[in-house]
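Report on the structure given below.
Every protein chain except one is present and positioned as in the full complex.
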Amino acid sequence: MQYQDRKKIFSARDVVVKFNLRGKVLTAVRKASLDLYEGETLAIVGESGSGKSVFTKSFIGMLDKNGYMESGSLALDGQEYPGTQSEKEWLNIRGKKIAMVFQDPMTSLNPVKTVGQQIREVITWHFKTDKETAKQEAIELLRLVGIPEPEQRYKQYPHQFSGGMRQRVVIATAIACKPRILICDEPTTALDVTVQAQILQLIKELKDEFGMSVIYITHDLGVVAHVADRVAVMYAGQIIEHGLANEIFKDARHPYTKALLLSLPQLGEKGRDLHAIKGSPPNLYKEIKGDAFAPRNPEAMKIDFLYEPPMFQVSDTHFAKTWLLHAQARPYTDALDREGIKDTEPLRSSRPAEGKEPPLLSVKNLTVNYKLGRRTFCAVNDVSFDIHAGETFSLVGESGSGKTTVGKAIMKICHTNAGEIWFQGKQVNKKLARNELAAYRQAVQMIFQDPMASLNDRAKVEYIISEGLYNFKLFKKDAERRQKVSRAMESVGLMPEYLTRFPHEFSGGQRQRIGIARSLVVEPSLVVADEPISALDVSIRAQVINLLNRLKAEKQLTYLFIAHDLSVVRYISDRIAVMYKGRLVELAEAEALFRRPLHPYTRALMDAAPVPDPEIERDKKVAVYNPAAHDYTREGPAWLEAEPGHYVRANRAELADWLKITHGRGAGV
Amino acid sequence: QTSYQTEYKSTFSGNITSMNPYTTEALSDYMFIANLIDGLVETDIYGRPVPSLALSWESSEDKSVWTFKLRPDVYWVDAEGNKTEYQVTAEDFVSGLRYVADPKNTASNFSTIRGVIAGLYDYYKLLAAIDDGEDKGMTREEAERSFDETVGVKALDELTVQYTLSASYPFFLSFAQLDLLLPVKQAFLDQVGKDFGTGRDKLLYNGGYYISQWDLDKQLTFSKNPHYWDLDKLTLDTLSWEYVSDGVSRLEMFQRGNVTSTSLTSEEVASIRGTEWENYVYLSEKTATTYWFSFNFATRNPEAAAAMHNVDFRKAVFTAIDAVTISAIWEPEDPEFFTRYTLLPENTMFDPDGVDYTDYPALQPYKGQDPFDEKAARALMKNAVLSLCEADGVTLKGVEACQVDMLPIADFKVDGKLPIDLVFSSGSSETEMKKAALVKEMLETYLGKEYINVILGHSTSSFSADVLDRGNWDLYDDSYGFRYADPSANMNRLISEYDITESSYQVPEFDAMVQEANSKTDIKERYTLFSQAEAWMIREAYVKPYMTGGGSYNMTRIVPFTEPGGYFGMSRYKMKGALIQETPVTARQHLELQQAHEAQRALLAQEP
Amino acid sequence: MDNYSLQSPPFEPGKDAVLPQELFTRAEFSEQAGEDTGFTNYSYWRSTLNTFFKSHLVKVIVVLVALLVLFTLLFPVLTDKDPYQVALSARKWNLPPSAAHPFGTDGVGRDIWARVWHGTRTSLILAVAVAVVEVGIGVIIGAVWGFYRKLDTLMFAIYNTLTNVPSTIYLVLIAYIMKPSVFTIMIALVATGWISEARWFRSRILALREADYNIASICLMTPIRRIISRNVVPHLMSLVIMSAALTIPASIGSEVFLSYIGVGLPPDLCTLGNLVNQGRSAFLVYPYQMIIPTLILCFITISFYVIGNKFADASDPRNHI
Partner (left out) sequence: MKRYYLSKLGQAIITITLVVLVVFALLRFMPTAGYFSKEQWKDMSEPEKTAYLRSLGVLDPLLVQLRRFVTGLFSGDLGRSIVMYPNMPIASVLGDKMAHSLLLNLLSWFFSALIGMPLGLAMASRKGGLTDKLGTLYVVIIRAVPSIIIHFFIQIYCSRWLGLPLLFYLEQPISWILPILSMSIGSIAGYGVWLRRYIVDEENKDYIKFARVKGLSQRYIMWRHVLRNAIVPIAINLPADFLLMLSGSLVIESMYSIPGTGGMLIKSIKAMDNPMVQVLVLLYGALSVFGVFLGDVVVSFVDPRIKLVDSNG
């Protein structure tokens, strides 16, 4: 279909949104423009803080009280409506014409009203339908979004629904008035990959059924590939490039888009650094001159620092805002093309010496129970694995499967109810003498998920990094400590001058690097990294992954890497264990696992993980893992070795079946 | 003729603790009891004893046995004003005393009569000892049964009651008006038990009124007893009291006509100055209560202890206290009004010749003579210092430096040198604190800061616990009511042994004088000896009387001198005969009536 | 990064199509600059103070309070007027304000000007001491309580008992055991107040305790003591200041109440509570005896209340981005 032929139903022009914040003015959206065509799904991608949410919120007057749309125009069906309407006028647009779904389904519903009431009220409000009819419509909507037994569910409260179900309810509410446009603001970020796939599917179906246009906001390029007809890339409050999904993924023009795609770990080659984007996203308080991305772009031209580029047209549907497309930049781009994409550096391999030495860490039949009121909840159930010195061992699984708990148990910051943990031939999950504990603590360190939460904001970076040195008395003279600290800073790519700053003066990626420096300065041998990149912006994930890989080689580290994102895991790990509801279901060499995933849960997980390629994603069907499908009546499951080094939790019968199904199956990527 | 109102309206503050006639504490309680229950004798408007439930009485030659003939056909009434089956009999008076004599019943004021009625105190102590678990060779029941033989009260017949006293008491009639000698019906007492007096139906009435309404801490109403023996004299139909806790509103209530009379603080008087209300303010009569200062000879403060035994020091302190200025706290306009420099009150006791006790020659140098003298005080102080100090003139003889613990009211160091530290203890009401501040200032200014340093100790919770029980004072300000018409009422309480001031002094001379005075039955002789003893006490500076009690600014609608008069007993609280006029009594009217009344009384006093 | 001068005009597409070719060459790349784009020189305290002092009301109040505090603290040095100096002549009692006695004299001729400032001084010292001690104890105990779950049973028993026993009981008892004094009343107020503060801080600390940076410190074997002092308490500093500021009017209020019921304070001591209550009885005739201390008292309480609340607003991390 020709895109130009489609009807344009919405357009935003030169929108500028500012916020008053504690006396300063912050420009969140800087002259962003956007068109939306009938029946399409437009994905807006961009990292955190780039203004995606603010931009789209301004379409329906939902800016926070301290924000205002300074200039720009909005038009729906060719009819312009000013962005600064009275609350009353917005009511005609919201819900009825443009609906929105937020990121967190846990907080989007009023906890004290039934789900049914909350859907019904939209219908009665907008169409003045009588209650009974509205109720029927609401039940119908619940059925439509795939909620079983909608009549019963209608009467229930939000807390009785799971996250995915709640997001379905939210979507049902949003589409209750059959809006023209549905804005989905990262509707799946808070959900598991497997659930995410289902929600994406649902949105696709509903779009077709209702003939809506969808604006889909995300920072996950994989998701984009899955849902989007067209993609707009946002950076520092501007749309810097937009075009059809294929055009963006295959023919990106803006250096930021290009770099972003290159840095995806899915594209990474084991044993080589990822393509990383340097630096960190700009601070919106400051005036941004020229191309906002220029300071981070090693190939930036002088003009990028000077003038803001205009939007250049690449094709009928593809536009990019970069000077590289200017006619005069031809010589420069040609030169760049000749250079080609520079290959990244190879990593020094530190593959462990296989099997000979005893494992560095050995977890045997670990069980951890939590008390929830009077019930006990088994977060980790009979988990065993070994980690050998020098390897990267990954633990994957959906949220709540107990990965973090395993990590914490190893770190000795959580109790263990049964099982043993051995480290370097000593059992550690028992009361240790002070010096033993100190030795263990020094040898095993942790890297945390959320860089915002893992640094103490009230201490200087110097203290934060020195903390371990003080506690383990790793220096003789203070000068020695200072030297160690500076070296740690340098090793994570930060300047020693930053030592006197406080953590809040750093961006997320920098903070994560400080966290890494803090752990590594005490020279541990095992590092537990609990989702160290999942809270980071897409543009800086690669930095951190590279850093972790490089440090591992340099310092002969062993990693226990916890993640829920298979794409990263595949790139980084030597061996992978898959966890489901507190149990290990599969464990194998990374490549072996991807080549031949056996357990249906592993397979579902792999299927669900979105791949940044529209062609693959477009007609992907997602298999849902159904734990009830196992037939354990005759024989209970056991930890079986399917192939050498490849373990799976199954009974013999089903294992045989799985081996048949997966025979010769290639990896999805 | 002027028409009079028939309702008396008043207020009360604090809680009415009980209507048990024997355990009353506060003056307001007397007000209630007096109108509910009659005793043997009452007083007329001039304060002279007249028959009440006793129609007549006689005493033995030595005034130690008194026999009262009761009025017949008087019945107890209940809380609805109905006559009960119970007649008032002689046995009721015996029951009353029996009740009082039982330590379990904790009659207040027991001390007033414990020594008067023969055998009473021994009986009390016997029961108390048994309660304490001491072995007295008998059970409590047996001991109780001994009452009739051992205690000096007897029902000779149904309407004759006889009191046998421990000694000669020519003034026993003023005892006969006391709450402790009120009658009670034993049968009723047995029936209500512990509840006696705790509710309006937990009491029987034989007085002018019965309690017709009693809302705890809010409202109390008395209605006229239709079966009262002296019904004609009851001018008022109802007496009512309302709970008011704040002084400010009471004046306002009077102005709005919500109360019949009120007292005013000097500030309130100032606030109505210039308004019509000013005309109604008069100073009420002084009472028989006297305020005095005294020392604590058993103090733990060694400096004060040493100084106190020096008579010059005591005199110096007492001479430096300016009573006129102190009473200005209450009455800034006419402070002299309240001063009194004798221990016993004037205008209360007259010898058969009509001579006032305080006019006896021994008291001449003191009555009406303000002893305050700045110069003399200073001179006395210097004298005292000379004999108290070592040659260096600052070190006190025989006094070691030490820490004096008078917690919770004071805690300080003494150095054994001048100035002498002296703890003045007082309560924490506003006026008491003002007074204390003044006394401190006076002593330090007039005697010199180099000689004396007054430490103020204010008791905030319980004076008995904070000060008296622990002996936490050097100097304090004390007051006594006067309970019956004889100097012994106060003098007996001042002897070394009795030591009512808790002063721990030894005054054998005084003791001897009092003992001698007590032995006289002739009034003139008694008065002469007592007045000499009193003069000795004042001269030796053991006590310093300085102010009268009572006497406050008042406004009232009650026509003055229509109620029973007198200084003692319950009668003066009776509302019998009171006339209440529409408009408040003006000061002028009050003055005129007062003069007329006094003239009349003087006239009556002349009568044989 | 500023290789190019700022004077150059902004580019407007279309206006002039040809740009200097020189601009289309590679610019020097500095990793440092890339890192620095994200730099904010935000500081929590600076930002808090900036917002706090943004309001003119706050500026005025802070200045006035500072002056008042300074004046009352220095008062005994500035003047030799004795607040306890009684006049032995009744004519000098209850004088209205005049040159000699700016606020008049009271019922026994004491100078109200001197009394009021001494009273303010005592009350302020008392209130500040109570605030500091109470909040101090609250933070420390709250921190320990928050970190040691085992203390819960004990501490909740103490909490329930203390909050359910009317504080008057302690006050009366303390008054029996100790001499009524500023110190006594401080002990009494602290004795009843610390537990609520501790509980409040405990709940804050529970939220902070599970923070990743504390877990990181545990992994690095930082002793609990140092975790509390370096990680936790600094985060509570703004709350500490706020609750101290809010405790001040509360303590002054308690002092007025306690002197109303006549417990704890030496009744002849100059404090605002005593002055107000003494002035109350004379209010109808000599209104100034009550109004002057009342005004000062209200000024202090309102000021600290406003300061506390504004500070709470300014320091609330939710208002910081």
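Note that the chains take the letters A, B and C in the order they are written out, and that residue 1 is the start of every chain.
What we mean here is this: contacts are C-beta pairs under 8 Å (C-beta built on N, C-alpha and C of every residue); 3 or more make two chains touch, one makes a residue touch a chain.
Because the structure is a prediction, the values reported are computed rather than measured.
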For the chain not depicted, the shown chains it touches: A, B, C
Selected from A:Gly23, A:Gly340, A:Gly373 or A:Pro644 as touching the chain missing from the view: A:Gly373
Hidden partner chain, touching residue among B:Glu25, B:Glu80 or B:Asp522: B:Glu25
Residue, one of B:Ser111, B:Thr139 or B:Ser429, that touches the chain absent here: B:Ser111
Hidden-chain contact residue, picked from the options A:Val122, A:Ala443, A:Val521 or A:Leu548: A:Val122
Contact with the hidden chain (one of B:Asp78, B:Glu144, B:Asp230 or B:Glu502): B:Glu502
Sole residue of B:Ala128, B:Ala298 or B:Leu386 that reaches the chain not shown, by the stated touch rule: B:Ala128
Touching residues on chain A - with respect to the absent chain: 60, 62, 87-88, 90-96, 99-100, 102, 104, 107-113, 121-122, 125-126, 157, 159, 170, 173-174, 176-177, 373-374
In chain C, positions touching the absent partner: 152, 156-157, 160-161, 163-166, 168-170, 172-173, 176-177, 199, 202-203, 206, 249, 252-253, 256-257, 260-263, 276-277, 280, 283, 294, 297-298, 301-302, 304-306, 309
Touching residues on chain B - with respect to the absent chain: 15, 17-18, 20, 23, 25, 103-106, 108-112, 114, 124-125, 128-129, 131-132, 194-199, 215-218, 242-246, 248-249, 252-253, 461-465, 468-470, 500-502
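Here is the rule we use: only the chains that are shown with their structure count from here on.
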Whole-Å gap separating chain A and chain C, where each centre is the average of the chain's CA atoms: 43
Approximate Å spacing (C-alpha centroids) for the pair chain B, chain C: 53
Shared interface positions of chain C, touching two or more other chains: none
Touching residues (chain side chain C, partner chain A) in the complex: 1-4, 8, 10-11, 13, 18-19, 21-27, 29-44, 47, 50-51, 54, 211-223, 230-231, 234-235, 237, 319-321
Chain B-facing residues of chain C, complex: 84-86, 88-90, 93-94, 107-108, 110, 172, 175-180, 262-264, 266-268, 278, 281-286
Parts of chain A lying in touch with chain C, wherever the complex brings them together: 21-23, 278-283, 285, 294-308, 310, 323, 326, 328-329, 331-332, 411, 413, 437-438, 441-442, 444-446, 448-450, 453-459, 463, 467-468, 470-472, 493-495, 502, 504-507, 510, 515, 518-519, 522
